[in-house]
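Apart from one protein chain that is not included, each protein chain of the complex appears where it belongs.
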Amino acid sequence: MATILGQNQYGKAENRVVKITRDGDTHHIKDLNVSVALSGDMDDVHYSGSNANVLPTDTTKNTVYAFAKEYGIESAEQFGIHLARWFVNSQEPIQKARIRIEEYSWSRIATSDANSKFIGSDEVNHSFVREGMETRVTQITYDGKNWEVISGLKDLTVMNSTNSEFWGYVKDKYTTLKEAYDRILATQVSARWRFAWSDDEQRMPNWEKSYAETRKHMLQAFAETYSLSLQQTLYQMGSRIINHRSEIDEVRFSLPNKHHFLVDLEPFGLKNDNEVYFAADRPYGLIEATVLRDGVDARIPVDMTNL
Amino acid sequence: MATILGQNQYGKAENRVVKITRDGDTHHIKDLNVSVALSGDMDDVHYSGSNANVLPTDTTKNTVYAFAKEYGIESAEQFGIHLARWFVNSQEPIQKARIRIEEYSWSRIATSDANSKFIGSDEVNHSFVREGMETRVTQITYDGKNWEVISGLKDLTVMNSTNSEFWGYVKDKYTTLKEAYDRILATQVSARWRFAWSDDEQRMPNWEKSYAETRKHMLQAFAETYSLSLQQTLYQMGSRIINHRSEIDEVRFSLPNKHHFLVDLEPFGLKNDNEVYFAADRPYGLIEATVLRDGVDARIPVDMTNL
Amino acid sequence: MATILGQNQYGKAENRVVKITRDGDTHHIKDLNVSVALSGDMDDVHYSGSNANVLPTDTTKNTVYAFAKEYGIESAEQFGIHLARWFVNSQEPIQKARIRIEEYSWSRIATSDANSKFIGSDEVNHSFVREGMETRVTQITYDGKNWEVISGLKDLTVMNSTNSEFWGYVKDKYTTLKEAYDRILATQVSARWRFAWSDDEQRMPNWEKSYAETRKHMLQAFAETYSLSLQQTLYQMGSRIINHRSEIDEVRFSLPNKHHFLVDLEPFGLKNDNEVYFAADRPYGLIEATVLRDGVDARIPVDMTNL
Partner (left out) sequence: MATILGQNQYGKAENRVVKITRDGDTHHIKDLNVSVALSGDMDDVHYSGSNANVLPTDTTKNTVYAFAKEYGIESAEQFGIHLARWFVNSQEPIQKARIRIEEYSWSRIATSDANSKFIGSDEVNHSFVREGMETRVTQITYDGKNWEVISGLKDLTVMNSTNSEFWGYVKDKYTTLKEAYDRILATQVSARWRFAWSDDEQRMPNWEKSYAETRKHMLQAFAETYSLSLQQTLYQMGSRIINHRSEIDEVRFSLPNKHHFLVDLEPFGLKNDNEVYFAADRPYGLIEATVLRDGVDARIPVDMTNL
């Protein structure tokens, strides 16, 4: 045979599970999109179509829903860990499991006093509105021995309306850009951060708190950096996380430079004093980089922030 | 000629304008997507290609940006009114202008005390994060005499995790659905409401306050209605608005029933006590209706909430 | 009660049905997305939540699948007619049915001679590749007496690389556009055409042939019109259809002007002789109009081509 099989994986992608937990009359909601990818001793199914080692993707879907009942969903990370451990430990041919999860956040709807006659006190805590465009993500990988947890977010759009410059760059024969001393800096953050935790013997991070704090530091670094380039802002965002969150060793960003071009109003006899901008779609600058704790190895793949 | 021209309109669609206003060191942002549609004496350009009556769509785009400077953007509605009035009044052949605007909302990023050494006090008020998936919309129509303003929102996703039932319905030979006495009710609201204001002689509504209050009443009605059908919830949302907001005469909704199916866990020996749901994509129930102030005419088109 | 119910409709949207028909060893495929909207005596469900008149949306979904078996899918139009008739005739409270259908087209994969040893002659006719970005659409409306059939397509992208000009237009104080004597004209056609057929007594059109011919005439008119404005091209496309297809009385188009801007290469010492273009996303000109057979009434709603 002149061809051979290389890396392969399979499973059910995008299982949409919503879990309601009742704490007295107060309901809590977890809303996830779970994708399972399994690999191991799978040569036969590729070469001959024998499914003797294949746990159906339908079964991996069922497992997601059953585990939501059996273990609950404490956090996306903890839920992914339960799933990955099960697949690797329960099936001989499966040597590695990778669970990817997207989480959508919901906040409570404030109810009205004026209409309190319509509602009992037990009814105010079961109504939710979906928050933000931003999606929280995590990826859990387990090979029977070591864990790798990479969490993050995507589609978090931020803007500084000043405190951004861009000048002093290389000019070649195709350069026409004018230097800017006060520009809008806007981006749609896609970030992934890798946890140091890799072993069941180690103390597991508090996944929910870690996410909230990491997001906060990232946003603050974006807001507080006086920017001479988007690369500089990216590095500040990454190092702020590494410096404040000891559980995180590595961060990678894809930051599209969402260009806001100052509109030329002179033809109409108007002066545009950094007031009116055209928000462009394409093309856009795309700045990508990894920021690492000194001494650790980089493991987040180059394109992970583009998924 | 066996064929004739019917209704027609033209203009530049999706002009993305961002306006920064400086109030001392505090920046304010308005982020709009403006679409212009003009109609009037346009037979010639269709029949023969003569552009003698055609103000270029490029000019309508320029006007949007110039007006952002000349008038500012107090609200999407007020901005659309300036534009519509200009096109109809300044060009003889243009008899009607319809301005559609989407508005994206931004909130401020809270900055950190710990990092206050990096920032001056003037720097905390220029950093923003894009809010929500929800988009505010408005449509302004002007024919040189009368105004019609229809505002609303789309992509506002809400959920009640209880207080929803569905039973007592018609059963025919294709009916297999089981009655439900406690189900999740979730929808992605698309709503449009029409203002009574139609004349320059009348007092103009406070557009910003009206939007905030209308949205609040709609959300509260959704949360506080014990629902026997999504139609009932829709009607409560609409009548709550009409009853509380005297400036609004008519509301129309498209409410997709975003089905959350209880997963059957019995094959795995588990009981699903309204805990674990599968969030389905398609198909979905689609409930659409208009709610009117008694005595007024309905004018919002049937499919406007599907745009 | 200060509020009343206006126009309303409900049903199951986006039922994805694929029908395989076997003609000996040759398989045929119909791939539809069917949306049902019913209206009638539905006050109670809105006012009080009583479902006594409500056929569940789940039942309308079941009916779509059952009818695919019972009637087959000869064409999207014929299938919609079966469904609309059933809902109105079988349920007393339902007075009107509107069926919207999207159809996705597939062509056959050509198989190889060299590999004929792998396949029997019965195997070559069951393999398909999805065609085009273009989607065929239809809307059937029935009130128990009269039929209205509006068919069309969307997302058909076309381009003329020459034979398009734009000049002689109105210039006001916001006009900066330069006249063009040779430009690219590109658009993404959304079209809807209304059939004269409205009564069971009349002879029904051949829906499949009508679609193929209408599409052909529209494309040819686009290609063959020397264009002085997109409005002129639109009118030619519409009148070509009306003049060639007696079964069609009215056509409406939304034609976004997908701008291709000539890139200024002079800063690099290069001449751009209508060779290198930047394909822009937003904003875009949007040209919309109805073309009618002389003497008939216009009935296609203004925004139908934007759905």
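First chain written, first letter: the chains are A, B and C, and each begins at residue 1.
Criterion: a residue touches a chain if its C-beta (ideal position, glycine included) is under 8 Å from a C-beta of that chain, and two chains touch if they have at least 3 such contacts.
These figures come from a predicted structure and were not determined experimentally.
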Selected residue (touches chain absent from view) among C:41, C:92 or C:131: C:131
Residues from chain B at the interface with the omitted partner, ascending: 173-174, 176, 267-268, 281-282
Contacts of chain A with the absent chain, listed as residue ranges: 1-16, 35, 37, 42, 45-59, 61-63, 66, 90-91, 93, 166-172, 174-177, 227-229, 231-232, 234-235, 238-239, 242-243, 250, 252, 256-257, 282-294, 298, 301-304, 306-307
Chain not shown, touching residues in chain C: 16-21, 27, 29, 31, 62, 65-66, 68-70, 106, 109-112, 115, 118-119, 123-124, 126-133, 156-163, 184, 216, 219-220, 222-226, 260, 263, 265, 267-268, 270, 272, 274-281
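One rule holds in what follows: only the chains that are shown with their structure count from here on.
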Chain pair bearing the highest count of C-beta contacts: B-C
Separation of chain B from chain C, taking each centre as the mean of its C-alpha atoms, in whole Å: 25
For chain A paired with chain C, centre-to-centre distance based on mean C-alpha positions, whole Å: 37
Where chain A touches two or more other chains at once, by residue number: 267-268, 281
